[in-house]
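For this view, one protein chain was removed and the others were kept in their places.
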Amino acid sequence: MTLPFTIIAALTIAGAVAAMSLRNLVHCVLALTLAFAGLAGMYLLLGAQFVGFAQILVYIGAIAILTVFAILLTRGTEPDAFLDLPSAWVSNSVIVAAVFGVLVWAVHSSPLSRRTLPPPPQITVRQIGFALMDRFVLPLEVIGLLLTAALIGAVILAMHEKQAAK
Amino acid sequence: MSGSYLTILLLLVCAVGFGVGPLVLAWIWAKAYSPEKPGPYKNATYECGLESKGVVWVQFKAEYYLYGIVFLIFDVEAIFLLPFAVAFTGLTAGACVAMLVFLFLLVEGLVWASRKGVLLST
Amino acid sequence: MTLAGYLIVAALLFAVGLAGALTRRNAILVLIGIELMLNAANLNLIAFWRYGRSPEALTGVLFVIFSIGVAAAEAAVGLAMIIAIYRHYKTTNLDYIDSMKG
Amino acid sequence: MTIEQVQSEIQSAIPGAKVEIILNPSPSAQHSLLLDHEHVLAVATYLRDVSELRLDYCSNVTGIDWLPREKSEKVKVKNLVEGVEQEVEEVHKTVVPGYLEVVYHLFSVEKKHGPVILRLRTEDRAAKVHLPSLTPIWRAAEFQEREIFDLYGVIFDGHPDLRRILMWEGFVDHPMRRDYVEPDDYEYEPTPHDHVLQRSREESGRH
Amino acid sequence: MLGEGIVRGLAETARNFLGSFVSKERLTTVQFPEERLPQAEAARDFPFLVYDGEDWQAGMRCVACQICEKECPPKCIFIEKSKDKKPDALGRAQFYPARFDIDVSVCMSCQICVEVCPFEAIKMDTAFELSTDDRFGGLLWDRQKLALSDAHYHAIHPTDAAHTDELLAAEKAKAEARTKAAVAKASPAPMPQPPAPAAANEP
Amino acid sequence: MTETIDQIFVILKHWLVGHVPTAVEPIVSELLSVVPIILLFPLLFALITVMERKGLGRIQNRYGPNRVGPCGILQPIADGIKTLTKENIVPHSADKVVHLLAPLLLVMATFLGYAVLPVGRNMVAANMDAGVLFFFAVGSMTELSVFMAGWSSRNKYSLLGAMRAIAQMISYEVPLILSSVTVIMAAGTLSTVSIVEQQSGYTGIFPHWFVFTPWGFAGFVLFMIAATAESNRSPFDLPEGESELIAGYYTEYSGFKFALFFLAEYLGMMSISGMAITLFLGGWAAPLSFLTWIPSYLWFFGKLFFFIAGFIWIRGTLPRLRMDQLMNFAWKFMLPMALINLVTAGVWRFMPTGILRWLVCSAMVVAPYVLLGRGFMLGKRLEKRTYRFAD
Amino acid sequence: MSSMTETTSAANDERSRKLTAGISEGQLLEVSMGPHHPSTHGVFRMDVVLDGERVVKLKPVVGYLHRNHEKIGENNSYLASMPYTDRLDYLCSLTNNWAYALAVETLAGIDVPERAQYLRVITAELTRLQNHSSVIGFLVQDMGASGTPLMYAFREREKILDLFESLTGSRMMCNYMRFGGCRIDLPAGWLDRAKKVVAGFPQFLDEYENLLGTNEILMARTQGIGALSRELAINAGVTGPLLRASGVNYDIRKVDKYGIYDRFDFKVPLGDNGDVYDRYMIRILEMRESIKILDQAMCDIPPGPIMDPKAKIRGFRPKAGEAYGRIEAPKGELGFYLISDGSGNPYRYRVRPPSFVNLTVLEDMCIGNYIADTIAILGSIDIVLGEVDR
Partner (left out) sequence: MIDEQLKIELSRQGIFTTTLEELYNWGRKNSVWPLTFGLACCAIEMIATTMARYDLARFGAEVFRPSPRQADLMIVSGTVTKKMAPQVVRLYNQMPEPKYVIAMGACAISGGPFKQGYNVLKGIDRYVPVDVHIPGCPPRPEALIHAFMTLQKKIDGQHLSGADRPRHLNEALPSEFVVPEYGAHDLEPRSNDLVWPLPMSKAVTQG
């Protein structure tokens, strides 16, 4: 179990780092998809098959595509000077380092973290379905509302003024 | 369960190999016999026989982006719909109504968008 | 494999996302950074669910599913916002937008 | 309606318009009207919209290059030859200067008749090659006038988009002019004729 | 209703697909080079020079009058008249082409040379399998390559050739009559003159 | 005996696995289920290209390739050798890494889909609980690779083609998933193997395929239309529409990279057809109860053959849609129909068995089809016109 | 009739400006479609500016096949230009022959015998059949129907080409007509074969109608696309099926009654919308009318000479003067304008090409439409570059 985990973790982190540091925005998104795919792999390792595939479907199949669209819409593909470090880079890196440090410290100090893998639970999509339609039915409706609101909001925002005037 | 992941992993490796293998073969062939001869004309961008002019990576049309948004929302909807569908045979009518409401909300948004002329029309 | 491994990865991911969101000046990249942080959280949720006492309860999984939904909504609106801003200011550079807004 | 009637109609409708009939001696008997530059737009508008002819369709626009040519006229001159007054024919040679000519063939879709032929002439072949464009009246002339500009070098004033159309931008000659000499690229001609043969011989002599 | 026209179209293609297995109408391919369509009699491709008898040089009808060279629209014929004369089919002394080149890479197969030739000397061949990788060697045909026998002419355009034969025979008869008359008159032999152009209405 | 023939490949695999050391047993076992996929489907691709060219030829009153090898059967091999030895050109302005990765990713993504296709009884590479979702998830990766191809070429036509491809694929992915949800609702599982099993019974001699229900039939048609669009086949071949965009997103690809795109297109077509067979046409099951003696895998490939023939037939007949019409069709016809079909499937379950259920559900499918279809036609006032004649 | 000045290309520029208003420069994609493009029918080029998929600006660029037809015509004798006319609109050499012969006959006052007139009508109408069938084939091909309609169209075309070959000796470059008649009389059995081909043609048209006539995709792609108004069509000199699709009753066969067209009973189909679909259908209907003409002509053809005996082949020198002769070619009004100075070569030899003039309105029809529509519109104009560029 360790070897696949290491490989996938390395890929994920590498993807994430590349996504945050490459110059070309499209390359960033492509690296991001690598990170997403790695995460999906990790979900699979953790036995959450449905979530893993959902991750691929939504993040790679939809969000990455949407981001690419946004990049092309905003002419962000040309390598630009965005990488030039902002003046606040020192404070920023201090913040990042602090956050990371706190997280690692928390992980290490917690007794939970040394827990080993329990036997894999036999969960099926059907169970998820029952849970969703039973205990989580209210969140489901709320999510529905949220998605609709997001749809309308995003469309209004992204719509061209000419279209909006219609 | 992990067996099927192994299958997928192997399939992935083989598939990549299937793509890479011939490319490597082609590369070897090119090295051995048929040398690649790049040149300024040959490797210029094709544009109907003319020299390409103007910007290529232009900013793109917003119309498609709106589709992208609607697609994203419906893709997520599918994530919720699939577990529901799997459990459907064992569900009560009430749960189905709940799902209908969920669907209805999204359709509402779609209809609104369609009214607004987002879903492209001529 | 212990839980700590996953948590460390999640923390790293979070840190990378945060670093990106803080240092990059392109709004889209900031959004990507935020998306990474969200994913780090998701990974935590799944990991805790898996290592938790009652994985049969499926809470973690469903949380992540909802979280994906929320992330999608966030991405849609966020990117739409960036596009709207771009249309107005002709740039996606946050510094520039900042100085423009007055 | 005969060509004379058209002429008088135009002249009465547009005062000051100079309309000259150019007779066509061939069996086709398609005579034409030579117009002056100032009134041509008015005449054209009149022909299209007002006149009974309703010439709403301009079919063909042609450029013609008339080289300067010698015109010989036989003039009877009275001469005193050996004291006797005799009528002697003398040939007077005059050089008619060359000019570029543009011919419009007009028809009527509404009344289904035609053609009425209009001609316009430039003053010479070199500098004064401007003519008013009839594209604003008949859109059909747009490309054809561009072509004439390209191949003959007539400059149409009032044309919305006067660019070369058949030859490339950057080409300087007007190849349909009769004195155009094409670039010599008969380096190899297995079956040469006439001037090509001549040039071919010269080429081979050099080699 | 949506889809009706599409279904009709699909039915039509299905009919053609199935028909291709049973009917020649629906499988119109002629598998060249194994199968060939019969060549139309009027078909024309490139000109050739007709010669009578066995020897192409002796029997060549062309008298190098150069009319075809002049009339050829793309100017692909090049003729050089001979210095000396040789007797033609009628026994008259005639010039002959010392050089007769046709650049078939230029020829547009318009048949005008055939129409204007007063001597029935140039005709259209039907060979079309002429592709070559030799631009100058393969496509500039000299008189030897161009000379084909009258029998070949008869084989490819039988009707035309018969008609030509009639014309030539009539001419020959006329010429013989004239010679006889001339002999009778014992006057000097008449100048060889081209017969009246008969090409205009000739089928 | 029929049982043995039916299971011959499974038995063979077990026999082979039994002969290797236990340490590598799982690997070998999996390899034995993976390698046939990698070998068989590309071979099928080669066959299909000949079939398509000959079939189109027949539709068009001609023979098609028939001179290379017996009946032109070796044509794809010649094409393969040719493309393999063809020079590889990467434009100077192209993004070279992405340019290289795009076809590889595309081929990889299309291949992955085969993992969950049951090609015969007990013949599936990976029987996963969320198999159908896996299929769609993997399928959604092709969009990204198509975009990569178009974008990295830095060619105007490629970019336009990539844009079209993404817009088209995302638009048709929604109806694709929604129309298959009906089947999942009835089957109660996402596992492809279980879905096939759900359809395995017979009433009399007729099978229990989902396509033989009102919602199933509608779902099947919707699924196939969406599948055609997903695999960029005519009449939805806009991304590579050669009369408009030269060769669309792969305009700048030469040599074997181009062949990979070709391969991926056909592989995608086959895998999505396989999914349609699994979901609606009972997978490897025989269509009539007395035909069960024919091995299951033969049924699967027979059905696949019919699907491919259908694709070719449609390609030989229809002109291409325009981009806005394509999108309108997806969002204004396909999506509403898929949603209504979803409700129909729900109603089907809650109604008692009988003729009434059939009538109601058929009406629920047909009525919106007629209404939407008419609206689609009338909205544009599409009609056959009459003309006047002048003397 | 109001002033037509708003329809000039300046107005097109204005429309482009309106369409691009508010769109930043970088959002527009400049694409040149052609000269090497699968659906520009040769070496035509359109410089297109796109806003997404929508065409906001379009400039046709021609001249890639400018092979100096007119100059060569002026340097050659009258007869030598005849084979060159074959290569103008290379799909319809026989109508080109006729237009040129007509112009020369008008110039020199030559009569054409009865039988030759019939031959001309028969060959011209056959030409119209094969041209129109290929055009609708190409049109649908450009709209993405992988070859099938075009193949069917060419299947019929081949039959007609066979007729041409056995009559004139060549499939495409017939070089058949002469001043004062035709070159060769019909070979034996030709008329029967032609009758058979013509009799089979309606069957092909029905097949074609079945294949595509009610196809929803075709209708959606063509109806309402590239509409051309009556007024603009007339003013821009558009002729042929294009003009008639816009509802203008103007067929030179009816107007000039050249040849012997007044003897035949046929009608002129007219469209009301002037869009691509109308042009497509008008062509199909025109083919049906052509079949009617052919039936009559092949029934009535009299025996007799096929050349005016006064006509000369060699040394043809018409009197000085000029003449414009025009016919209804499949693509529109094809005119020849000849000026003779009394020598063996024309002083001016001008071709009035229908598809060149028809191209004038391409921009008007395309602006605001989708890029895929421009292909359909271009296909419906039916250009042949040999004629556009000459």
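Letters A, B, C, D, E, F and G name the chains as they come in the text, with residue numbers starting at 1 for each one.
One rule holds in what follows: a residue touches a chain if its C-beta (ideal position, glycine included) is under 8 Å from a C-beta of that chain, and two chains touch if they have at least 3 such contacts.
The shown structure was predicted, so the numbers you read here are calculated from the model rather than taken from an experiment.
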Where does the absent chain make contact, in terms of the chains shown? B, D, E, F, G
Contacting the left-out chain: of E:F17, E:Y51, E:F78 or E:F95, that is E:F78
Using the touch definition from the top, which of E:L10, E:M108 or E:L148 touches the missing chain? E:M108
Thinking of the whole complex, not just what is shown, which of G:P38, G:G240, G:G259 or G:G379 touches the missing chain? G:P38
Among G:L19, G:V49 or G:L65, which residue is in touch with the absent chain? G:L65
For chain B, which positions touch the chain that isn't shown here? 33-35, 37, 39-42, 44, 46, 48-51
Need a quick check: the contact residues on chain E for the chain that isn't drawn. 28-33, 36, 45-46, 73-75, 78, 80, 99, 101, 103-110, 128-136, 138-140
Could you list which residues of chain D touch the chain missing from the display? 166-173, 175, 180, 182-183, 185-192, 197, 200-201, 203-204, 207
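FYI, only the chains that are shown with their structure count from here on.
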If each step moves to a chain the current one touches, what is the fewest number of steps from chain C to chain D? 3
Hop distance check: chain E to chain G, minimum number of steps through touching chains? 1
Among all chains, which one's averaged Cα position is nearest the averaged Cα position of every protein chain shown? G
Looking at Cα centroids only, farthest away from chain E lies chain C
Looking only at C-beta pairs that count as contacts, which pair of chains has more of them, A-C or D-G? A-C
Between chain A and chain G, what is the gap in Å from one C-alpha centre to the other? 60
If you look at chain D, which of its residues touch at least two other chains? none
Touching two or more other chains - residues of chain A: 47, 49-50, 54, 57-58, 61-63, 65-66, 69-70, 72-75, 77, 124-126, 128, 132, 143, 147, 150-151, 154-155, 158, 160-161
Provide the residue numbers of chain E that touch chain F in the complex, in ascending order. 1-3, 6, 9-10, 12-14, 16-17, 20-21, 26-29, 31
Chain C residues touching chain B - in the complex, by the definition given at the top: 65, 68-69, 72-73, 75-76, 79-80, 83
Counting only contacts in the complex, chain G reaches chain F at residues 29-31, 37-39, 50, 53, 140-148, 151-152, 155, 211-221, 223-224, 249, 254, 267-273, 277-278, 281-282, 285, 370-373, 375
